[in-house]
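Shown here: the complex without one of its protein chains, the others still in place.
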Amino acid sequence: MLEVQDIDLFYGAAQALRGVSLKAEPGKVTCVLGRNGVGKTSLMRAIVGQQPVARGAIRFEGDDITAVKPADRARRGIAFVPQGREIFPLLTVAENLQTGFAPLKRPERFIPDDVFSLFPVLDSMLRRRGGDLSGGQQQQLAIGRALVMRPKVLVLDEPTEGIQPSIIKDIGNAIRYLRSKGDMAIVLVEQYFDFAKELADHFIVMERGAVVMSGDGAALEDPDVRNRIAV
Amino acid sequence: MSAADTLEPDVPETNDPVLAIAKKDLTEALLYLDGVTVTFDGFRALNALSFTVDPGEMRAIIGPNGAGKTTMMDVITGKTRPDKGDVFFAGGTTDLTKLDETQIATLGIGRKFQKPTVFEMHTVIDNLRLALKGQRGALANIFKRETAAEREKIDEIFQTIKLNEHRDRLGGALSHGQKQWLEIGMLLAQDPKLLLVDEPVAGMTDAETAQTAELLREINANGHSVVVVEHDMTFVRDLGVRVMCLHEGSVLAEGTLDQVSANERVIEVYLGR
Amino acid sequence: QETIKVGVLHSLSGTMAISETTLKDTVLFMIDQQNAAGGVLGKKLTPVVVDPASNWPLFAEKARELLAKEKVAVVFGCWTSVSRKSVLPVFKELNGILFYPVQYEGEESERNVFYTGAAPNQQAIPAVDYLAENEGVKRWVLAGTDYVYPRTTNKILEAYLKSKGVAAEDIMINYTPFGHSDWQTIVADIKKFGSAGKKTAVVSTINGDANVPFYKELGNQGIKATDIPVVAFSVGEEELAGIDTKPLVGHLAAWNYFQSVDVPENADFIKKWRGYIKNDKRVTNDPMEATVIGFNMWVKAVEKAGTTDPDAVIPALIGVSVPNLSGGFSTMMPNHHITKPVLIGEIKDDGQFDIVEQTPGLIVAEEWSPYLEGSKDLIADWRAPMNCGNFNVKTGKCGAQ
Amino acid sequence: MSTATTTPPALLGKSGLVFLAVVLGAAVLVPLLNLLTAPDSALHVPTYVVSLLGKYLTYALLALSVDLIWGYVGILSLGQGAFFALGGYAMGMYLMRQIGPRGVYGDPVLPDFMVFLNWKELPWFWYGFDMFPFAALMVVLAPGILALVFGWFAFRSRVTGVYLSIITQAMTFALLLAFFRNDMGFGGNNGLTDFKDILGFNIQADGTRLTLFVLSAVALALGYVLCRFLVRSHFGKVLIAIRDAETRVRFTGYRAENYKVVAFVVSAMLAGVAGALYVPQVGIINPSEFSPANSIEIIVWVAVGGRGTLIGAALGAVLVNYAKTYFTSGMLAPYWLFMLGGLFVAVTLFLPKGIVGTFYDWRSRRSPAPADLEPADLAPADLAPPDKALPEPKPAE
């Protein structure tokens, strides 16, 4: 479904990604692991089009989308939960969720019940401005907002950051549920190893902008991986 | 601080014994909050919150998203004024609600923000220089020169936060996690009496989380008081200190981590089953 | 072939472009005509146009450029007093000649400047006289923009009116900022002032853009000329072109020239001007006439002196007489101002003026007003032996030296 | 440009030295070329050009003062012209008093405009201006005190961003209206003109002009060194930090408002000095110097040259004003606004960091320094940015 082939990415003169490849398939969770500053976020930005790549290609459902604008990628079905939430601070919670309607056809423009059952706090704060929410609430809003888009690929950059344990569990369950539906590919960046381990079907480990290890979810049991990240 | 009284599973919002204890502790406490209430457009973010932090104590605070943890820090650091309640510092000598951010910071209260905030257009090293404890006056700083001691201190901090190779990069060009570390470094540079640390390990790997816990313990051992907010239970366990759980703007439970996490209400609203 | 350079120093952009651009065109038109008639001293005239952009220091800079760099023989330019004040030191220093074509507050006479617009006594005082005599006005509103021209004119008028027995409470003076656009309160005040049972008139020295909203408000609040006439000193044909004048019929203006002056010289001028500018609706106005007079005077003086050297032309200019466009002659007086007839016109519904009064003879400019304390003893005479712009008749000394 | 890492920071750096050399070189060369070469020589600099250059230099100093607060503290003052004008008026008042009995009315004390509006005696605020030292003091004090009072109130109340910009604009606009009033005693719209001499020297003499030019150049050089020193000091680092994250600075224990006030006052004083040097060279000071459009233009000069680079500000001022001089004469006169407007648009589109900023970028790209981004010397940090304006990666579009 989504395929990243051998991409390079630069910030000015500094190179953040070196020949990174990654695959995401429907009904599967692909985890991206690595320490701080190794390029995980950069990779996600490349996938959703927020940052241009200097080399390599990104394919989605067979099309080369390397040059496609972010809005059109979203319209094709790539949804993004960025690191740092990036909710729209002055829009209300309801309006924040409604921004996800853009890629949808008119009859589909409603907020799925799942969102509220997953994050009940959003339902109770629909009229509050997004920027007034607490950090964790904003994170929940960011995930909810992505789900409103009914994406084919869900890109999650550290979605559990700042979220209380019980909801982390719920998010885990939600990802499992989405995976079980079988039509959504999920790319998950996660530092919280145990969380990743439970969910990953595939994984890659990055170091200094490059992929240094990859494999099936089962391989995560290997203490080697944990060490790699821990160094 | 006598803990036993506050260990009942359910502490009502305005529990007289609690107040009494708090009052008694006023002169001993480094930080003293009593009946602090903050409302935003009718929504109570803090609801008669009372607790104290002793000199040299480290305290972990947990609680559901939106429980009011960050708001509590805002109140202490002067960013938000409480509608009601007292906030005293240093044995009741200073009323923090009457001071502004700068004055509070100069008293020796340092803060790390939930969303990492560094000086993005300054290099990493300049970020530390700016934070370094010392002269704050405008005119005096025109002619300020960096001393050898200061340089050493900065090097030391670089050792701790492992950003040495990024010294000359702009703060804004760091990754999320690197900014977290830089902000911790800035907090160290300020050398405050009381550190308020909001979610320091969000976005860190498990190993780094452990290191951070170690770092905070060390700081605490050097006589600084620390208040840490975190959702990462492993980290909180690593800290090994008293834990307080906030819920809907007031204290829900307090005690060791085990005690708190055994609390039914805490499990219900926070930890999940 | 050698040519004579003529400097044109009028704002072509900024707030003053609205008034000054026409004068630039007028000078170019006159040069064109003169060249067609063979030039001056057998040489062709070439214009040097600069744009001081309604910016006063830039006026000084451009004046310097014209005189020092371009070495022009004469400069036609400026509109506002401050622009004239700004270039004045430059003309004195570099010994240039400036023709200044706009009515102004007086209180000045310089060797290097020739003033072809009206001094206050050539415009304001006759207008007031007309209103007092013909409309029986007993109560006066002096409304102006808060700058030097209105201030001085109103000072003079106030002294004049009082000398005619008008009581202080029958004079209301009101100043507004430049570009004032909300006239509701002031027009209402005028209305109130005018309802005291005595015939009231407004003497307006309101400047520039502020006039349009002022007149629109007069129309809106239904103040008609038959109730409270307004006589203006800065509103001419050009300004009226931007207003629907139907509600304003009967309000007045005092100038030394109107397009509607019915003499052959004027008809001829208008025809040629429209031909030159290729617009047969284009209006003419008083400062244009002043420019034309100044230009013709300069040409005549140069021919008289046989050179364009300012030291020869400046004395030669005194006494030069050229036809004005209202059927008479204007003469350059020793005070460097010219003689002028005064015309009072009422606004017509086609944006032109109906001339309701014309002074029988020409009026000599009082550059130093007898109504002002400081200047009543001063006279100007640039002929030898006096050669002074501010001679004090009391002390018998030339003030500036 | 030296990076901030060298400790202690180099005061000037390479481009700074080049800049100083150019300015001081001009201060020496221009008078020499004016005096020593024949008027028809190709090298001759006519007096007319000298006073033009002198004017540009005062504008450059003014632009420098703006860059200090805008480029480094993020205070976008749309009222900087007010300080310039106040300095100018202080000097103008001195020059007026120097006229003495040589005015048209021959009054030994009262300036002409007071005589003909029937003022009987000199208003109190004109006292002392007959003495140069007092006037010179007022040149810096008048703008300085206004800046102090205004800044102290505004910064203490934490007025920032556009709100600050607009009230500075309101301030200069109010002053404009006030100075327009004849009753204020500053000559109304006609302002102060027809100066005769300064410190006993004829103001129109070539020698005086040359001296004023040299003084302007020296003032610019000193102003540059002062600004450079300030922004390189620890004080300057705090300023930049305030520009980027004022709240964070407060939480770090700095009293941000004091820093801003100091910078604001210094900047106002520099502007005052610029105004004082400007007035004798152009020969007039009138309220239009207070007009908001003038102040906006100053901002535009700085932006053209490159905000937050100091040199750029000076360069931009000279360049834009030269363009103005050039375009407003000759064939191009009717179209000069198109050119000037076009220039501004082109600079923003093609030289986003201004001329000097773009040059630095280009240079650092050619020799990739250890850092991937040029530190310290500038960048955006805008007022009320819709997006946080930082080394934000541009979307791939």
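All chains are identified by letter, namely A, B, C and D, in their written order; residue positions are counted from 1 within each chain.
By our rule, contacts are C-beta pairs under 8 Å (C-beta built on N, C-alpha and C of every residue); 3 or more make two chains touch, one makes a residue touch a chain.
Everything that follows uses one rule, which is that contacts and distances are computed from a predicted model.
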{"item": "From \"Dihydroorotate dehydrogenase\", \"Branched-chain amino acid ABC transporter permease\", \"NADH-quinone oxidoreductase subunit L\" or \"Hydrogenase expression/formation protein (HUPF/HYPC)\", the hidden chain's UniProt protein name", "value": "\"Branched-chain amino acid ABC transporter permease\""}
{"item": "Sole contact to the chain not displayed, among C:K69, C:K92 or C:K191", "value": "C:K191"}
{"item": "Identified contact with the non-displayed chain, of A:M149, A:I163, A:M184 or A:V211", "value": "A:M149"}
{"item": "Residue of A:G34, A:P82 or A:G172 in touch with the missing chain, whole complex considered", "value": "A:P82"}
{"item": "Of A:A13, A:A54, A:A67 or A:L90, the one touching the omitted chain in the full complex", "value": "A:L90"}
{"item": "Chain not shown: contacting residue from C:T3, C:N95 or C:Q221", "value": "C:Q221"}
{"item": "Residues from subunit A at the interface with the omitted partner, ascending", "value": "48-50, 69-71, 73-75, 79-80, 82, 86-91, 95, 98-103, 129-132, 145, 149"}
{"item": "On subunit D, residues whose C-beta touches the chain left out of the figure", "value": "76, 153-154, 157-160, 162-163, 166-167, 169-171, 173-174, 177-178, 180-181, 247, 292-293, 296, 299-300, 303-304, 307, 334-335, 337-338, 340-345, 347-349, 352, 380, 382-389, 392, 395, 397"}
{"item": "Residue numbers in subunit C that touch the chain omitted from display", "value": "12-15, 17-18, 21-22, 134-135, 146, 174-177, 179-182, 184-186, 188-189, 191-192, 194-197, 209, 212-213, 216-217, 219-227, 229, 238-239, 241-244, 246-247, 249-250, 346, 354, 356"}
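We adopt the following convention: only the chains that are shown with their structure count from here on.
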{"item": "Result of counting contacting C-beta pairs for C-D and A-B, higher pair", "value": "C-D"}
{"item": "Distance from the mean Cα position of subunit C to that of subunit B, given in whole angstrom", "value": "75"}
{"item": "Between subunit C and subunit D, centroid-to-centroid distance (C-alpha), Å", "value": "36"}
{"item": "Per-residue multi-chain contacts in subunit B, two or more chains", "value": "173"}
{"item": "Multi-chain contact residues (two or more partners), subunit A", "value": "11, 14"}
{"item": "Touching residues on subunit B, where the partner in the complex is subunit A", "value": "40, 43, 63-67, 69-70, 114-115, 173-178, 180-181, 199, 202-208, 231-233, 269-273"}
{"item": "Subunit A to subunit B touching residues, read off their complex", "value": "11, 14, 35-37, 41, 83-84, 121, 128, 132-137, 139-140, 158, 161-170, 191-193, 226, 229-231"}
{"item": "Subunit D partner contacts - residues on subunit C that touch it in the complex", "value": "12-13, 48-53, 55-58, 60-62, 64-65, 68-69, 80-82, 85-86, 88-90, 93, 107-108, 146-148, 151-152, 155, 175, 177-178, 372-375, 378, 389-390, 392, 395, 397, 399-401"}
